[in-house]
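Here's the structure, in structure tokens; my notes come after.
For this view, one protein chain was removed and the others were kept in their places.
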Amino acid sequence: MVSTFIQLLLSGAIAGSVYALLAIGLVLIHNGTGVVNFGFGDQLMVGVYILVFAQQFLGLALPPAILVAVIVSGLLGLAIQSLVMTPLRNRPVLIPIVATIAIGAALREGVRAFMGPNPWPVPFLLSTSPYRIGGISIVPSDLAILGTAIVIMACLYVFFEFTRYGQAILAACANPTGALIVGIPAGTTTTGIWVLSSMLAAIAGIVIAPLTTLTPDIGLIAIKGFAAAVLGGFASLPGAVVGGILLGIIEALAGYYISSAMKDIVSYAILIGVIVLLPSGLFNRVSVRKV
Amino acid sequence: MLELRNVVVRFGGLVAVNDVSLDVQAGEIHALIGPNGAGKSTIINVVMGLYRPTEGDCIFQSEPVSGQPTHLIARRGLARTFQNTELFTDFTAVENVMVGLDHEYGYGIASRLLGLPDWRRKEAAARHEALELLKKLRIEKFAEQKAGTLPFGLRRRLEIARALATRPKLLLLDEPAAGLRHHEIIELNGILEDLRDRHGLAILLVDHVMKVVMAISNRVTVLNFGRHVATGTVSEIKNNPDVIAAYLGGAAGHA
Partner (left out) sequence: MWGNLAWVLWLAIAALAPFLAGQYLLYNIGIVATTAAIVSGLTFLSGVAGLISIAQSAFVAIGSYGAVLLQMHLGIPLLIGIPVAAAIAGVVGWLLGFLCLRLDGHYLALVTLAFMGIVHYTIINLDITGGAVGLAVPSVTLFGFTLDSPMAIYVMAVTASAITLWSIDRLIHSRYGRMLRALRQSDIAAVSLGADRRSLRTMALATSAVAGGFAGGFQALQLTYLDPQQFTIVTAVFYIAIMVVGGMRSVHGAIIGAAIFVFVPGFLSGLEHYMAFILFFFVTVMIVVMPDGLVSIFSVGDRLSGWMASRHGRKNA
């Protein structure tokens, strides 16, 4: 019983590490530009399709294909930011948010039209047969997921803590006006935020894709990113990470102890529940509204 | 009528208002002055419930204000204008004022959907009163003009007209005279005195422009760095050494 519980914690944390990546991508854009990027999931989907395209049609091996997918995804983010978000930056925030909804839908329908609505196969990166250690099953591909997530988060940490550009982005996320006053140009940080976030979407997608069937609608998985971000308070990147892992664990536990159907609905329920009951999430404190 | 008792407002590490007590009595114009950054606008925001005081109380007509939502505070008889006018720029001048009259001339969904006489009557009455208020502030000529296109001085008057629409007992004016030309200031003084004498309004007036403050105030309170410096009549304040020191010793900023 205990080992089952630990098993659940483990698989939950592994799934949660991917949700954490999603949440980081969403929190970056929200905190840095005030926009909730509803097209994030569709960017994720495009990233995976680019990977498949690179492998199947360009004949690339896996590592360069992954690189292509991540870079092109970043470029797509750059295009979105410069062509759509920047012209809209002075409008009431409703408008850019609707724009992200439209962009996401355009990506989704575009992929459906050009690549077909039927599922594409995505190869597993590693074996799916489990090793047993002390009563607990560990699947190599799961470890790969966890490993990737940890490596990415470590890179992000280094980027944010130790590079000037990373610090500038953090400053812009913590206090956009303050950052401007201090001389950090908004255009550059916004660009960086979108490119980074878009690359994260692609990476998360590539990590998740082997586990599910790839269709143009796979972007709906981003809702887990939203739930994780809200759980972490939409406040900070560490909060996003904790929110992600927590969500993964809650999902795993609910799936086993309540019903496997519950698993799907957990994200939605948490999203509504946290917003309604605890709008500041677990870490943020809703600040005083100022004039 | 309005009483602030030992109010402290802290934003993180910054103390904007530091143990300020003041009161505004019925039928008086009470000016709040002080060098820039003295915390004057913050006081208005506290009274209107936009900020919660970190410490201290705010009482209006013997009932506490702190903690109530702003719209309920407004309905109790407090109205304000803004330092950077917050007009509804896409609305005409009349429509701006009609927003203030909504509570008085409310009607229900059914009434509107069924076209009942009630909504027609109330809309007409609201519009009529809005025009009257514009007349009182002498801007009725611009009734159908979009607020965003109005010249600066008139915008401030429109804000006052709009604030009056809520039938306040106490008016909080945040720098109504800033940027006004000489003859506009004379007009403003006339309007404010009229509001006090003929309509019995109490007014808390935050401003730098001494031509207004010294001319019409019953009492003046001086703040500096969020602290209370002095309260008294105009002549008492003019000769108060602490006040003089606050203005000359610190940042300057008066007309």
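Going in written order, the chains are labelled A and B, and every chain counts its residues from 1.
Here is the rule we use: contacts are C-beta pairs under 8 Å (C-beta built on N, C-alpha and C of every residue); 3 or more make two chains touch, one makes a residue touch a chain.
Everything numeric in this text was worked out from a predicted model, so none of it was measured.
The chain we do not see here touches A, B in the full complex. Listed residues A:L75, A:I95, A:V182 or A:I258: the one in touch with the omitted chain is A:I95. Residue B:V99 is the one among B:I59, B:V99, B:L131 or B:M210 that touches the chain not shown. Of B:R80, B:R196 or B:H228, it is B:R80 that touches the chain left out of the display. As for the chain not pictured, it touches chain B at residues 48, 50, 69-71, 74-75, 79-80, 82, 86-91, 95, 98-100, 102-103, 105-107, 109, 112-113, 119, 123, 146, 148-149, 162-163, 165-166. For chain A, the residues in touch with the chain missing from this view are 36, 38, 83-84, 87-88, 90-95, 97-99, 101-106, 108-110, 112-114, 217, 220, 223, 226-227, 230, 261, 264-265, 267-269, 271-272, 275-276, 279, 291.
Rule of thumb we're sticking to: only the chains that are shown with their structure count from here on.
For the pair chain A and chain B, the distance between mean C-alpha positions equals 47 Å.
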